[in-house]
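Please find one structure pasted underneath; my questions will follow.
One protein chain omitted, others in place.
Now for chain A:
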Amino acid sequence: MNAVTTADAGAAGLGAAGPLQVQADRGFRAKHGRTTIVWAWRVGLLVALVAVWQVLSGPVLDPQYVSSPQGIWERLAGWTADGTLWTNTWITIQEIVLGFLLGAGAGAVLAYLIAPIRVVWAILDPYVMALYAIPKVALAPLFIVWFGIGTDMKVLLAAVSVFFLVFINTAAGVHQVDSALIDAVRLMNGSRRDIALKVVLPASMTGLLTGLRVSIPYALIGAVIGELVASNRGLGFLISDSSAKFDTDGVFATLLVLSIIAMVLNGLVGLIDARTSRWKPLDA
């Protein structure tokens, strides 16, 4: 047996024995078996789907309407060769990142300024909710009038979508701070500043992170919608341009790139998730 107790648990005395931790002998199967199976199925499913699609397109499916894996591949290769793909992808990525940073920054800062003052929040709450409920696509025409059809418009459309989600979630986090923790700091003669920095800020971190997490995909949606509505660059433009030319290969190729970007963004979300579920001292 190779049982190992936690450090000094026995010496802690006064019956404060900690949880007993025992070294476990698990093989690769026990540790990674499930993950391996899941990944194997994911890859298998993708390969099968692509194969079936390729086989059926032509005899059963009309490539004019649903494209084909081969057509998509050729289009991607062509776009990569002449640089179309990268220039447009880069523009969209810039819009997503800028929009996200702008929206999230403004949302978080405003939430920390407004949410702690209950009266102000109570007054503004219905208006915030009303604005939040507006479909952001509906703002696109207005934004074109205000900011033109350049990149600004897309960045701001992404930012607006992100802003409300971050703002509302952060404010909820601030409001959910346990008042007993605030009292605890008051008992230590803590100032308002201490309460804000050492209780409200760390306690509401989960709300802020939730806001960031749910808003990442909306930055993508905002940017692409902006491009679809009016532009001459970006992935949204590639979709509308290809479809206008009845080029389904091009539409599907762009959709593929967009889903890859979405997957990468979801990966980032996963990283934030791992951080949220773990309590770490923030100013250590």
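Miscellaneous remarks
Basically, contacts are C-beta pairs under 8 Å (C-beta built on N, C-alpha and C of every residue); 3 or more make two chains touch, one makes a residue touch a chain; residues count from 1.
The rule is simple: contacts and distances are computed from a predicted model.
Choosing from "Chemotaxis protein R", "ABC transporter ATP-binding protein", "Anti-sigma factor RsiW" or "NADH-quinone oxidoreductase subunit M", the protein name stored in UniProt for the chain missing from the display reads "ABC transporter ATP-binding protein". The hidden chain makes contact, of the residues A:Ala171, A:Val185 or A:Ile261, with A:Val185. Against the chain not shown here, chain A presents residues 6-9, 11-16, 18, 178, 180-181, 183-190, 194, 198-199, 202-203, 205, 279-282, 284.
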